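Every protein chain but one is kept in place in this view of the complex.
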Amino acid sequence: MSTHSPRGVGHLRGDQPFPEAAKVALANPQLRRNLQHATTTIRGKSGRVIAELPDWQELRAAGSALKAYTMGNLPRLLEQLEEKVTAAGGVVHWAADANEANRIVTDLVHQTGETRVIKVKSMATQEIGLNEALEAAGITPVETDLAELIVQLGKDKPSHILVPAIHRNRSEIREIFLREMPGVDPELTDEPTELAAAARRYLRETFLSTKVAVSGANFAIAETGTLAVVESEGNGRMCLTLPDTLITVMGIEKLVPAWTDLEVFLQLLPRASTGERMNPYTSMWTGVTPGDGPQNFHLVLLDNGRTAVLADEVGRSALHCIRCSACLNVCPVYERTGGHAYGSVYPGPIGAVLSPQLTGIKDNPSLPYASSLCGACFDACPVMIDIPSILVHLRNQAPHPRTEKAVMAAAAYTMDRPRLYARAQKAARLSKLLGKRGRGLPPPLHGWAASRDLPEPPPETFRDWWRGR
Amino acid sequence: MSSKNLILRRIREALGGEPAAVDVPRDYRRGPAPVDLDLLVERLVDYKAVVHRTSDIPGTIRGIVGSGTVVAPPGLPAEWVPSGSVRDDDLSAADIAAADGVVTAAAVAIAETGTIVLDASPDQGRRILSLLPDLHICVLHPDQVVATVPEAVARLSPGRPLTWISGPSATSDIELNRVEGVHGPRNLHIVLVEEEAAA
Partner (left out) sequence: MTVRIALFATCLADTMFPAAARSTVQLLERLGHEVVFPEAQTCCGQMHVNTGYQDQARSLVRRYVRTFEPHDLVVAPSGSCVGSIRHQHAMIAGDPTLAARAEAVASRTYELSELLIDVLKIEDVGAYYPHRVTYHPTCHSLRVLRVGDRPLRLLRQVRGLDLVELPAAEQCCGFGGTFSVKNADTSTAMLADKIQHVLDTGADVCAAGDASCLMHIGGGLSRLRVGVKTVHLAEILASTELEARL
């Protein structure tokens, strides 16, 4: 039977319910300006490059169908992948949950005798809390992605799938670098080019001297055993090329059936995520290539709740996600609360449907409600995940507060009895008892009246008017 | 039970029954489409690559390199290799990093996205070669250029290590604007060979 991601490890659960956690960001005007600026910028960029393609909708349809096909044939495709990777000189490991994956990676690093690993940004390793597990085992993980570096140096938490430091603007990044980056030029300005150059100088020696790397994967092709990492800065290429040993941790849903299918995803992903026609670098490798790149390659296939998601016929399409973060960038809720409020490494609309399914709804009951169901995420999703419908579906499974249950039951009872309903409508006029314009509303309804007036009930309902004419 | 069997059993239980029959609609453009070299140049330049359209490959390379030192993959045509260059013969990472530049050929280029793809053939070399030097000069022949991504995928062999390159190293991590120049080469020069030289 399928099992959810275990408690006590990894980053899929927040400390607070979403509405509470959101208050922090909502009360921070600088953070809100940063988020608004960044999401507005990316929406514009992405919109422009998507408009250049005459066949964007056809690509979305193909991407969606390919993912549905993959999920429906997952056992066969995973075994095919294992066979091909093994034949090409790699070693495949299977991890049922976060703890097992962390143990596998830690053991593999121990076997090399090394105590430092370089990492290219990967959602899967953040999800399972690999860095904490490595540190506990005396191994230092060095994040090499610029945004991850900003987060790591700033002792902060990631807040976006693609750009974990999206909540920081250039002057904040400069301050973090000046404060935390050893050997940094004290004259450093907040010019983005200079900030990037500072990261280049800081990490260069680490890249050249570290023998083990840990990566995630954007795609794994079952037919050929080929893995692909899509990135911008070249830190990915460094990690995938320079070390002796490469350990790739990948969710089992990242599979793509055939080599040809990449032609779809390599068009969808960059345009939807960074708003580029193509990202600066994409690396693809199959097992081990003698004389070129790491000579030891390990692939860790991770379940950690994914099979539980797969068991839900409506919810399973959340596994189609290719981590582009387009849904975050268009979400009016995310734009105002930022990613930390979601309490999971997967924030935004996709996080609101993925995290509760990976952990079980009881551990993330507020996330399916962290949406106004405006539908912008569905339109933006390059693989057409119907996020609003999954949200509604998960709300139906969520535990409901007792008072709310009683109110909803009473409302449904009344609305199924037109005469009782008509009497209740008249009683609505008594809502004046709740204070002028709703200001005397009891919890939980008082939140409405904090910033909005309730309308005055009309002198007659439509029904009354209709009867009287 | 091994974790492999556990996971596979969980998946089969989750899916229940027969493998899903899903039709994949492939109504997007799959080519072949006419290649527009001007579009390729426009897209390369848009992502801050420098493009040289020339029939004089060695002269152009010499002009870009100036007095700098470059490394070259073992199979690069001798006439493209500037004097004083180092051929890769299992060079150390430090040696490669010490070079000012690298000259390679390419496997494929995509006009619509401004992308070049290296497949580690002898004229392109190990992946590390085009990674550590700060200047990458890539020689491209018009017959290597395709119009769209599907045509490029069709030409490439997944068994080889592949590096898709679209402009110099860049990041979108600062306020989601693209800024060139992080860990990979900060200078990307494309030498696009004019037809008369290719003929």
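To keep things simple, chains are lettered A and B as they appear, and every chain counts its residues starting from 1.
Everything that follows uses one rule, which is that a contact is a pair of C-beta atoms (placed from the backbone, for glycine too) under 8 Å apart; a residue touches a chain by one contact, two chains touch by 3 or more.
Every value quoted in this text rests on a predicted model; they were computed, and no experiment measured them.
Colleague: Going by the touch rule at the top, give the shown chains the omitted chain contacts.
Modeller: A
Colleague: Out of A:333, A:350 or A:383, which touches the unshown chain?
Modeller: That would be A:333, which touches the missing chain.
Colleague: For the chain that got dropped from the picture, name the residues of chain A it touches.
Modeller: Chain A touches the chain not shown through residues 18-19, 22-23, 26, 32, 332-333, 336-337, 366, 368-376, 378-379, 389, 392, 394-398, 400, 404, 408-409, 411-412, 415-416, 418, 421, 425, 428, 437, 444-445, 447-448, 450-455, 457-458, 460-463, 465-466.
What we mean here is this: only the chains that are shown with their structure count from here on.
Colleague: What whole-Å value do you get for the distance between chain A and chain B if each is reduced to the mean of its CA atoms?
Modeller: Their C-alpha centroids are separated by 29 Å.
Colleague: Please output the residues of chain A touching chain B within their complex, sorted ascending.
Modeller: Residues of chain A touching chain B: 1-3, 34, 37-39, 41-42, 45, 54-55, 58-59, 61-62, 65-66, 68-69, 71-76, 78-79, 82, 88, 94-96, 100, 144-147, 150, 162-163, 165-166, 169-170, 173, 192-193, 195-197, 199-200, 203-204, 207-208, 221, 224, 226, 232-235, 237-238, 240-242, 252, 259-260, 262-264, 266-267, 274, 276-286, 289, 291-293, 301, 303, 307-308, 310-311, 316.
Colleague: Quick one: which bits of chain B touch chain A in the complex? Just the residue numbers, please.
Modeller: Counting only chain B, the residues touching chain A are 2-4, 6-8, 10-15, 19-30, 43, 47, 90, 93-94, 97, 110, 112-115, 120, 126-128, 131, 149-150, 152-154, 158-185.
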